[in-house]
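Complex shown without one protein chain; remaining protein chains in place.
== chain A ==
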Amino acid sequence: MQLRDYVIRRLILLPFLIIGVSIIVFSLTRIAGSPIGVYLSHEMSAAEVAQLEERFHLNDPLWTQYFYWVKGVFQGDFGWSGVASAAVADVFPAKLAATMELSLFSAFVAVVLGLWLGTFAGSRRNQWQDHVTRVVAVSGASLPLFWFGILLLIVFWANLGWFPVGRSDADIWASINHPTGFYIIDAILAGSLTALWDAIWHLILPALTLGFGAVAIITRMMRSALVEELQQDYVDAARAKGLPERLVLRRHARRNALVPTVTVIGLTLAFLMQGAIAAEIIFRWPGLGRWMASAVVRGDQATIMTYVLFTSVLFLLTNLIVDIIYAKLDPRVRLGD
C-alpha cells in the first residue's frame, strides 16, 4: 500500500478510535464515582444536591449522559474543573503548554542523547566505554522515576540550592508576554536572556527526571540493534568497497539499527506522558500531569475525561508518525498488510 493511502486510511479511522476510547473511559469514570462528588459539602441541603444531580443529568441513563458530554465537547465545553475552579477549556491550553514544554524538551534530549549513546556504545562493544554506558543505562531504566526525581530534589534544591522548583520566577514570568505559552519560545521572542535563562534553569531538574529513563531505554535499544547490524554481511561488504569506518557506521549500520529503535522511541514518548505526572508533582510544575493527579484524587471528572481524550489523540498520532518514519526508513515495510 502507498504510504499516502495508509496515512489517509488511518486518519479516517482516528475519530472512531477516539469515540471508542471515550466511551470506555466515560463508563469507567462514572463507575468510579459521581461527577458531582467534587462539588458536595456537608452544608448542602438535599434540595441543593438534587439540583446538582439534575444539572449533570444523573437521573438519565448512562448513554444519555455520555451524549450530553459529547455535545459539550463539540461546543467547546469540556465541563467545569472543580480542582482548578474554572472551566476546563479555559485552563487547559496553559497547562498543556507547560506539559508539552517539559515532555518535548525531555523527549528531544532523550532521543538525541539516546541515539548518540547507543551508537557510541554499540560501536565500541565490550570496551570500557560500552560498560560505562551500560551501567548508566541500566540504572536509568531501573530507578523508579519518582524516586530519582525526589533524590534530585533533595540534593540539588533542598541541600545545595542550585536549582529552583516550579516553572518560573513569578516576576520574570510577568515581565514578558506569553503568546505561545512555551516559556523558552516566549523568552526568545521577547528577546529576554534573563527569561530564557530562568526558563531553562527551571526546566533542567524535571527534564532530567523525566528523560533519564527514556534515554536509558533508547540507548539500550540502539546499542543492541547496532551490535546486531554490525555483524551483518553488508557491513563487511561496505568495508570491502573501501568505505571509511565512519561511513560504514553512519550510512550502513546505524541507518539499519534505527529501524527497530524508532518503534521503541514511539513507546517511550507515551511513557513520558505518564512520567510527567510524577515529575510535575515533585517539581511543582504547573502542567496537565499535576492537575490530573489532583483531579483523580478529588473525583474531578470533567478534567479526567479531557485529559484522557487528549492523551489518546496524542498517542494515536504518535503511533501514526512512528509508522510513517518506519516506512520511510525501511523500504521492505509494507504498511497495512
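As a convention for this text, a contact is a pair of C-beta atoms (placed from the backbone, for glycine too) under 8 Å apart; a residue touches a chain by one contact, two chains touch by 3 or more; residues count from 1.
In this text, contacts and distances are computed from a predicted model.
UniProt lists the omitted chain of the complex under the protein name "Oligopeptide transport ATP-binding protein OppD" (options: "Succinate dehydrogenase subunit B", "Quinol oxidase subunit 3", "Oligopeptide transport ATP-binding protein OppD" or "Amino acid/amide ABC transporter membrane protein 1, HAAT family").
Check A:R30, A:R124 or A:R239 against the missing chain and you find that the one touching it is A:R239. Considering the complete assembly, chain A touches the hidden chain via residues 232-234, 236-244, 247, 251-252, 255-256, 259, 329-332.
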